[in-house]
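Sharing a structure here in C-alpha coordinates format.
The other protein chains are all here in position, but one chain of the complex has been omitted.
Presenting chain A:
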Amino acid sequence: MNGLKFPLCRPTLLCLCLLWAVVQPSAGFTQGSPTPMFPALQTEQEVLSIHAATDRPAMEPLIRDFQLLNPNTRVEFVEYVTNDLFAAANKACQDGRPLGDVLLSSGVDQLVKLANDGCARSVDSPETQTVPRWANWRDEVFGFTFEPVVFVYNREKVPVEDVPKTHLEIADLLRLKPETYQGRVGTYDIRQSGIGYLLAFNDSQQTTTTYGRLLESLGRAQAVVRCCTGEILDEIEAGRLLIGYNMLASYAYARVRAGANLGLVMPADYTLVLSRGAMLLAEASNATAGARFISYLLSARGQTLAQREAFFFGFAGEGPTGLEGAASIVRTGIARPIAISPALLAVQDDERRRRFIADWSRSLVDMATR
(Lines give C-alpha, C1' and ligand atoms only; values in the text may rest on other atoms or scores of the structure.)
Protein backbone atom coordinates (compact mmCIF):
# COMPACT_ATOMS: atom_id res chain seq x y z
CA MET A 1 0.00 0.00 0.00
CA ASN A 2 2.57 2.46 -1.10
CA GLY A 3 1.01 5.70 -2.24
CA LEU A 4 4.05 6.66 -4.34
CA LYS A 5 3.35 3.94 -6.82
CA PHE A 6 -0.12 5.21 -7.29
CA PRO A 7 -0.88 6.25 -10.87
CA LEU A 8 -1.32 10.00 -11.03
CA CYS A 9 -3.49 10.41 -14.08
CA ARG A 10 -7.18 10.00 -13.45
CA PRO A 11 -10.33 11.60 -14.74
CA THR A 12 -11.36 14.63 -12.79
CA LEU A 13 -14.97 13.74 -13.08
CA LEU A 14 -14.44 10.45 -11.34
CA CYS A 15 -12.49 12.14 -8.62
CA LEU A 16 -15.26 14.60 -7.98
CA CYS A 17 -17.76 11.82 -7.99
CA LEU A 18 -15.76 9.93 -5.41
CA LEU A 19 -15.36 13.02 -3.27
CA TRP A 20 -19.07 13.54 -3.38
CA ALA A 21 -19.60 9.99 -2.29
CA VAL A 22 -17.25 10.39 0.63
CA VAL A 23 -18.56 13.72 1.77
CA GLN A 24 -22.21 12.87 1.49
CA PRO A 25 -22.89 11.14 4.81
CA SER A 26 -25.88 9.16 3.67
CA ALA A 27 -26.74 9.21 0.07
CA GLY A 28 -29.80 6.99 0.38
CA PHE A 29 -32.35 7.64 3.05
CA THR A 30 -32.15 9.78 6.11
CA GLN A 31 -33.45 8.68 9.45
CA GLY A 32 -37.21 8.34 9.68
CA SER A 33 -37.72 8.71 5.99
CA PRO A 34 -41.29 9.03 4.66
CA THR A 35 -43.48 6.29 5.98
CA PRO A 36 -45.14 4.29 3.27
CA MET A 37 -48.39 2.91 4.53
CA PHE A 38 -49.99 -0.35 3.72
CA PRO A 39 -53.58 0.30 4.74
CA ALA A 40 -55.58 -2.56 6.16
CA LEU A 41 -57.48 -4.54 3.56
CA GLN A 42 -60.55 -4.61 5.75
CA THR A 43 -61.55 -2.73 8.87
CA GLU A 44 -58.39 -1.61 10.59
CA GLN A 45 -57.98 -3.21 13.97
CA GLU A 46 -54.28 -2.98 14.61
CA VAL A 47 -51.11 -1.41 13.34
CA LEU A 48 -47.87 -3.23 12.72
CA SER A 49 -44.88 -0.97 12.59
CA ILE A 50 -41.83 -2.23 10.69
CA HIS A 51 -38.59 -0.34 10.80
CA ALA A 52 -36.36 -1.66 8.12
CA ALA A 53 -32.98 -1.30 6.53
CA THR A 54 -33.94 -3.34 3.56
CA ASP A 55 -35.40 -2.08 0.37
CA ARG A 56 -39.12 -1.63 0.26
CA PRO A 57 -39.73 -2.99 -3.26
CA ALA A 58 -38.37 -6.36 -2.12
CA MET A 59 -40.44 -6.36 1.02
CA GLU A 60 -43.63 -5.11 -0.55
CA PRO A 61 -44.95 -8.41 -1.96
CA LEU A 62 -44.28 -10.04 1.38
CA ILE A 63 -46.13 -7.36 3.31
CA ARG A 64 -49.06 -7.50 0.92
CA ASP A 65 -49.24 -11.27 1.24
CA PHE A 66 -49.05 -10.95 5.02
CA GLN A 67 -51.98 -8.59 4.85
CA LEU A 68 -53.97 -11.17 2.92
CA LEU A 69 -53.61 -13.37 5.96
CA ASN A 70 -54.19 -10.48 8.36
CA PRO A 71 -56.64 -8.25 6.55
CA ASN A 72 -57.28 -6.09 9.60
CA THR A 73 -53.69 -5.03 10.03
CA ARG A 74 -52.33 -1.75 8.78
CA VAL A 75 -48.61 -1.96 8.17
CA GLU A 76 -46.35 0.98 8.69
CA PHE A 77 -43.00 0.73 6.94
CA VAL A 78 -40.15 3.04 7.87
CA GLU A 79 -36.95 2.88 5.85
CA TYR A 80 -33.38 3.52 6.99
CA VAL A 81 -29.87 2.61 6.01
CA THR A 82 -28.45 -0.03 8.31
CA ASN A 83 -26.35 2.26 10.48
CA ASP A 84 -29.14 4.75 10.99
CA LEU A 85 -31.55 2.03 11.91
CA PHE A 86 -29.10 0.68 14.45
CA ALA A 87 -28.48 4.11 15.94
CA ALA A 88 -32.20 4.83 16.20
CA ALA A 89 -33.05 1.43 17.63
CA ASN A 90 -30.16 1.56 20.09
CA LYS A 91 -31.19 4.97 21.33
CA ALA A 92 -34.82 3.96 21.63
CA CYS A 93 -33.85 0.81 23.53
CA GLN A 94 -31.59 2.72 25.94
CA ASP A 95 -34.41 5.18 26.57
CA GLY A 96 -36.90 2.35 26.96
CA ARG A 97 -39.28 3.61 24.33
CA PRO A 98 -40.56 1.69 21.33
CA LEU A 99 -39.26 2.07 17.82
CA GLY A 100 -41.94 0.16 16.02
CA ASP A 101 -42.56 -3.53 16.49
CA VAL A 102 -40.25 -5.33 14.11
CA LEU A 103 -36.78 -4.48 12.91
CA LEU A 104 -35.58 -5.81 9.58
CA SER A 105 -31.95 -5.29 8.74
CA SER A 106 -29.24 -6.86 6.68
CA GLY A 107 -26.83 -5.66 9.36
CA VAL A 108 -27.39 -8.76 11.46
CA ASP A 109 -24.40 -7.95 13.65
CA GLN A 110 -26.26 -4.86 14.73
CA LEU A 111 -29.38 -6.88 15.50
CA VAL A 112 -27.28 -9.31 17.53
CA LYS A 113 -25.82 -6.41 19.46
CA LEU A 114 -29.31 -5.06 20.15
CA ALA A 115 -30.51 -8.49 21.27
CA ASN A 116 -27.45 -8.86 23.47
CA ASP A 117 -28.35 -5.56 25.10
CA GLY A 118 -31.80 -6.94 25.87
CA CYS A 119 -33.72 -4.98 23.24
CA ALA A 120 -35.31 -8.05 21.69
CA ARG A 121 -38.21 -10.25 22.56
CA SER A 122 -38.22 -13.93 21.69
CA VAL A 123 -40.65 -15.39 19.18
CA ASP A 124 -41.50 -19.03 19.59
CA SER A 125 -43.70 -20.55 16.93
CA PRO A 126 -43.61 -23.66 14.74
CA GLU A 127 -42.20 -21.55 11.95
CA THR A 128 -39.29 -20.21 13.97
CA GLN A 129 -38.24 -23.78 14.73
CA THR A 130 -37.65 -24.48 11.05
CA VAL A 131 -34.92 -21.87 10.69
CA PRO A 132 -31.39 -23.28 10.35
CA ARG A 133 -29.43 -23.06 13.58
CA TRP A 134 -26.95 -20.59 12.16
CA ALA A 135 -29.79 -18.22 11.32
CA ASN A 136 -31.39 -18.07 14.75
CA TRP A 137 -30.01 -16.60 17.93
CA ARG A 138 -31.97 -16.99 21.18
CA ASP A 139 -35.23 -17.13 19.16
CA GLU A 140 -34.78 -13.37 19.07
CA VAL A 141 -32.82 -12.63 15.91
CA PHE A 142 -33.85 -14.63 12.87
CA GLY A 143 -32.30 -14.76 9.47
CA PHE A 144 -35.13 -14.91 6.96
CA THR A 145 -33.25 -14.73 3.68
CA PHE A 146 -30.32 -16.52 2.06
CA GLU A 147 -28.31 -14.06 0.07
CA PRO A 148 -25.04 -14.98 -1.55
CA VAL A 149 -22.57 -12.13 -1.79
CA VAL A 150 -21.44 -11.88 -5.39
CA PHE A 151 -19.41 -9.99 -7.91
CA VAL A 152 -21.56 -8.09 -10.37
CA TYR A 153 -20.25 -6.97 -13.75
CA ASN A 154 -21.50 -5.27 -16.85
CA ARG A 155 -21.79 -7.95 -19.50
CA GLU A 156 -21.28 -5.54 -22.34
CA LYS A 157 -18.15 -3.92 -21.06
CA VAL A 158 -16.34 -6.72 -19.28
CA PRO A 159 -14.94 -9.33 -21.64
CA VAL A 160 -15.48 -12.95 -20.65
CA GLU A 161 -11.81 -13.58 -20.01
CA ASP A 162 -11.74 -10.74 -17.53
CA VAL A 163 -14.67 -11.98 -15.42
CA PRO A 164 -13.13 -12.80 -12.01
CA LYS A 165 -14.04 -16.17 -10.46
CA THR A 166 -12.37 -15.79 -7.11
CA HIS A 167 -11.38 -13.04 -4.71
CA LEU A 168 -7.79 -13.48 -5.73
CA GLU A 169 -8.70 -13.15 -9.40
CA ILE A 170 -10.44 -9.83 -8.85
CA ALA A 171 -7.38 -8.56 -6.98
CA ASP A 172 -5.12 -9.70 -9.79
CA LEU A 173 -7.40 -8.28 -12.46
CA LEU A 174 -7.31 -4.83 -10.87
CA ARG A 175 -3.55 -4.99 -10.55
CA LEU A 176 -2.91 -6.31 -14.06
CA LYS A 177 -5.33 -4.10 -15.97
CA PRO A 178 -5.26 -0.82 -14.14
CA GLU A 179 -6.00 1.17 -17.29
CA THR A 180 -9.33 -0.61 -17.81
CA TYR A 181 -10.57 -0.82 -14.25
CA GLN A 182 -9.12 2.27 -12.68
CA GLY A 183 -11.99 3.94 -10.88
CA ARG A 184 -14.47 1.55 -12.39
CA VAL A 185 -14.93 -0.90 -9.58
CA GLY A 186 -17.56 -0.19 -6.95
CA THR A 187 -18.14 -1.48 -3.48
CA TYR A 188 -19.79 -0.50 -0.21
CA ASP A 189 -18.60 2.41 1.82
CA ILE A 190 -18.21 0.53 5.06
CA ARG A 191 -18.18 3.77 7.04
CA GLN A 192 -21.79 4.33 6.12
CA SER A 193 -23.10 0.89 5.38
CA GLY A 194 -23.37 -1.56 8.19
CA ILE A 195 -23.72 -4.40 5.77
CA GLY A 196 -20.62 -3.29 3.87
CA TYR A 197 -18.70 -3.33 7.14
CA LEU A 198 -20.04 -6.77 8.04
CA LEU A 199 -19.08 -8.19 4.65
CA ALA A 200 -15.62 -6.62 4.70
CA PHE A 201 -15.05 -7.88 8.23
CA ASN A 202 -15.99 -11.39 7.18
CA ASP A 203 -13.74 -11.12 4.16
CA SER A 204 -10.89 -10.26 6.50
CA GLN A 205 -11.75 -13.30 8.63
CA GLN A 206 -11.75 -15.70 5.71
CA THR A 207 -8.21 -15.27 4.45
CA THR A 208 -6.10 -12.46 5.73
CA THR A 209 -3.62 -12.50 2.86
CA THR A 210 -6.23 -12.45 0.11
CA TYR A 211 -8.09 -9.75 1.96
CA GLY A 212 -4.93 -7.66 2.25
CA ARG A 213 -4.15 -8.00 -1.43
CA LEU A 214 -7.71 -7.29 -2.40
CA LEU A 215 -7.86 -4.18 -0.26
CA GLU A 216 -4.59 -2.98 -1.72
CA SER A 217 -5.81 -3.64 -5.29
CA LEU A 218 -9.09 -1.89 -4.63
CA GLY A 219 -7.21 1.07 -3.25
CA ARG A 220 -4.87 1.24 -6.20
CA ALA A 221 -7.70 0.91 -8.64
CA GLN A 222 -9.36 3.80 -6.86
CA ALA A 223 -12.46 1.80 -6.18
CA VAL A 224 -15.63 3.78 -5.92
CA VAL A 225 -17.40 3.47 -2.58
CA ARG A 226 -21.10 4.01 -2.12
CA CYS A 227 -23.53 3.73 0.71
CA CYS A 228 -25.85 1.36 -0.98
CA THR A 229 -26.06 -1.50 -3.39
CA GLY A 230 -28.60 0.34 -5.51
CA GLU A 231 -26.31 3.18 -6.43
CA ILE A 232 -23.46 0.92 -7.45
CA LEU A 233 -25.78 -1.25 -9.51
CA ASP A 234 -27.17 1.88 -11.17
CA GLU A 235 -23.69 2.91 -12.21
CA ILE A 236 -22.74 -0.57 -13.43
CA GLU A 237 -25.93 -0.69 -15.45
CA ALA A 238 -25.11 2.71 -16.89
CA GLY A 239 -21.63 1.51 -17.75
CA ARG A 240 -19.85 4.06 -15.55
CA LEU A 241 -18.68 1.20 -13.33
CA LEU A 242 -17.69 -2.20 -14.66
CA ILE A 243 -17.52 -4.43 -11.64
CA GLY A 244 -19.30 -4.36 -8.28
CA TYR A 245 -17.58 -6.14 -5.42
CA ASN A 246 -19.49 -7.69 -2.50
CA MET A 247 -22.95 -7.10 -3.86
CA LEU A 248 -26.01 -8.86 -2.54
CA ALA A 249 -27.18 -11.30 -5.19
CA SER A 250 -30.84 -10.55 -4.57
CA TYR A 251 -30.51 -6.90 -5.58
CA ALA A 252 -28.43 -7.71 -8.60
CA TYR A 253 -30.70 -10.49 -9.75
CA ALA A 254 -33.70 -8.20 -9.44
CA ARG A 255 -31.98 -5.94 -11.96
CA VAL A 256 -31.25 -8.88 -14.24
CA ARG A 257 -34.90 -9.86 -14.10
CA ALA A 258 -35.83 -6.31 -14.99
CA GLY A 259 -33.68 -6.57 -18.10
CA ALA A 260 -30.35 -5.17 -17.06
CA ASN A 261 -27.39 -6.75 -18.79
CA LEU A 262 -25.57 -7.67 -15.60
CA GLY A 263 -23.53 -10.76 -14.81
CA LEU A 264 -23.36 -12.33 -11.35
CA VAL A 265 -20.44 -14.39 -10.12
CA MET A 266 -20.49 -16.56 -7.02
CA PRO A 267 -16.83 -16.52 -6.00
CA ALA A 268 -15.46 -20.02 -6.31
CA ASP A 269 -13.04 -19.80 -3.38
CA TYR A 270 -15.69 -18.83 -0.87
CA THR A 271 -19.05 -17.18 -1.13
CA LEU A 272 -20.25 -15.26 1.87
CA VAL A 273 -23.93 -15.73 2.54
CA LEU A 274 -25.82 -13.08 4.40
CA SER A 275 -29.14 -13.72 6.00
CA ARG A 276 -31.22 -10.65 6.49
CA GLY A 277 -32.29 -10.38 10.09
CA ALA A 278 -35.67 -9.88 11.63
CA MET A 279 -36.16 -9.06 15.27
CA LEU A 280 -39.15 -8.38 17.50
CA LEU A 281 -38.49 -5.44 19.79
CA ALA A 282 -38.80 -5.85 23.54
CA GLU A 283 -40.73 -2.61 23.72
CA ALA A 284 -42.98 -3.47 20.79
CA SER A 285 -46.43 -1.97 21.23
CA ASN A 286 -47.99 -4.68 19.10
CA ALA A 287 -45.85 -7.67 19.87
CA THR A 288 -48.39 -10.26 18.77
CA ALA A 289 -48.63 -8.80 15.27
CA GLY A 290 -44.85 -8.53 15.19
CA ALA A 291 -44.46 -12.17 16.15
CA ARG A 292 -47.03 -13.08 13.51
CA PHE A 293 -45.13 -11.17 10.89
CA ILE A 294 -41.81 -12.80 11.76
CA SER A 295 -43.46 -16.22 11.76
CA TYR A 296 -44.94 -15.39 8.39
CA LEU A 297 -41.54 -14.44 6.98
CA LEU A 298 -40.16 -17.78 8.12
CA SER A 299 -43.17 -19.82 7.05
CA ALA A 300 -43.16 -21.96 3.94
CA ARG A 301 -45.59 -19.53 2.31
CA GLY A 302 -43.44 -16.49 3.11
CA GLN A 303 -40.25 -18.25 2.07
CA THR A 304 -41.72 -19.42 -1.23
CA LEU A 305 -42.99 -15.96 -2.04
CA ALA A 306 -39.70 -14.37 -1.05
CA GLN A 307 -37.83 -16.77 -3.25
CA ARG A 308 -40.12 -16.02 -6.16
CA GLU A 309 -40.58 -12.28 -5.83
CA ALA A 310 -38.05 -10.72 -3.53
CA PHE A 311 -34.82 -12.44 -2.63
CA PHE A 312 -34.64 -15.29 -5.16
CA PHE A 313 -32.70 -17.74 -3.00
CA GLY A 314 -33.76 -20.32 -0.46
CA PHE A 315 -32.03 -21.66 2.62
CA ALA A 316 -31.01 -24.84 0.82
CA GLY A 317 -29.17 -22.75 -1.75
CA GLU A 318 -31.84 -23.12 -4.40
CA GLY A 319 -31.66 -20.13 -6.67
CA PRO A 320 -32.86 -18.86 -10.02
CA THR A 321 -31.79 -20.91 -12.99
CA GLY A 322 -28.97 -19.69 -15.15
CA LEU A 323 -27.03 -18.14 -12.32
CA GLU A 324 -23.44 -19.18 -12.40
CA GLY A 325 -22.60 -21.44 -9.45
CA ALA A 326 -25.80 -20.76 -7.56
CA ALA A 327 -27.15 -24.14 -6.46
CA SER A 328 -23.83 -25.74 -5.86
CA ILE A 329 -22.38 -23.37 -3.30
CA VAL A 330 -24.14 -25.02 -0.41
CA ARG A 331 -23.50 -28.51 -1.72
CA THR A 332 -19.82 -27.96 -2.33
CA GLY A 333 -19.29 -26.15 0.93
CA ILE A 334 -18.19 -22.92 -0.68
CA ALA A 335 -20.99 -21.05 1.04
CA ARG A 336 -19.90 -19.24 4.19
CA PRO A 337 -23.08 -18.22 5.93
CA ILE A 338 -22.55 -15.37 8.35
CA ALA A 339 -23.90 -17.12 11.43
CA ILE A 340 -26.22 -15.10 13.59
CA SER A 341 -24.44 -15.69 16.87
CA PRO A 342 -22.82 -13.73 19.67
CA ALA A 343 -19.55 -14.00 17.75
CA LEU A 344 -20.90 -11.06 15.76
CA LEU A 345 -20.40 -9.00 18.91
CA ALA A 346 -16.73 -8.91 18.03
CA VAL A 347 -17.75 -7.27 14.76
CA GLN A 348 -19.74 -4.72 16.71
CA ASP A 349 -17.02 -3.88 19.21
CA ASP A 350 -16.57 -0.11 18.97
CA GLU A 351 -12.81 -0.15 19.22
CA ARG A 352 -12.40 -2.98 16.74
CA ARG A 353 -14.81 -1.35 14.35
CA ARG A 354 -13.06 1.97 14.63
CA ARG A 355 -9.69 0.41 13.91
CA PHE A 356 -11.02 -1.79 11.12
CA ILE A 357 -12.69 1.12 9.39
CA ALA A 358 -9.60 3.26 9.94
CA ASP A 359 -7.41 0.62 8.26
CA TRP A 360 -9.93 0.23 5.48
CA SER A 361 -10.17 3.96 4.92
CA ARG A 362 -6.41 4.33 4.92
CA SER A 363 -6.08 1.63 2.26
CA LEU A 364 -9.01 2.53 0.13
CA VAL A 365 -10.34 6.00 0.51
CA ASP A 366 -7.32 8.02 1.53
CA MET A 367 -5.28 6.44 -1.20
CA ALA A 368 -7.99 6.90 -3.78
CA THR A 369 -8.59 10.52 -2.94
CA ARG A 370 -4.96 11.49 -2.83
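Operating definition for what follows: a residue touches a chain if its C-beta (ideal position, glycine included) is under 8 Å from a C-beta of that chain, and two chains touch if they have at least 3 such contacts; residues count from 1.
Just so we're on the same page, contacts and distances are computed from a predicted model.
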Protein name as given in UniProt for the chain not displayed, "ABC transporter ATP-binding protein", "histidine kinase", "Acyl carrier protein" or "Iron complex transport system permease protein": "histidine kinase"
Of A:Glu44, A:Asp117 or A:Glu156, the residue in touch with the unshown chain: A:Asp117
From A:Ser125, A:Gln205, A:Ser285 or A:Ser328, residue that would touch the chain that is not displayed: A:Gln205
Residues in chain A touching the chain absent from view: 115-118, 137-138, 205, 341-347, 349-352, 355
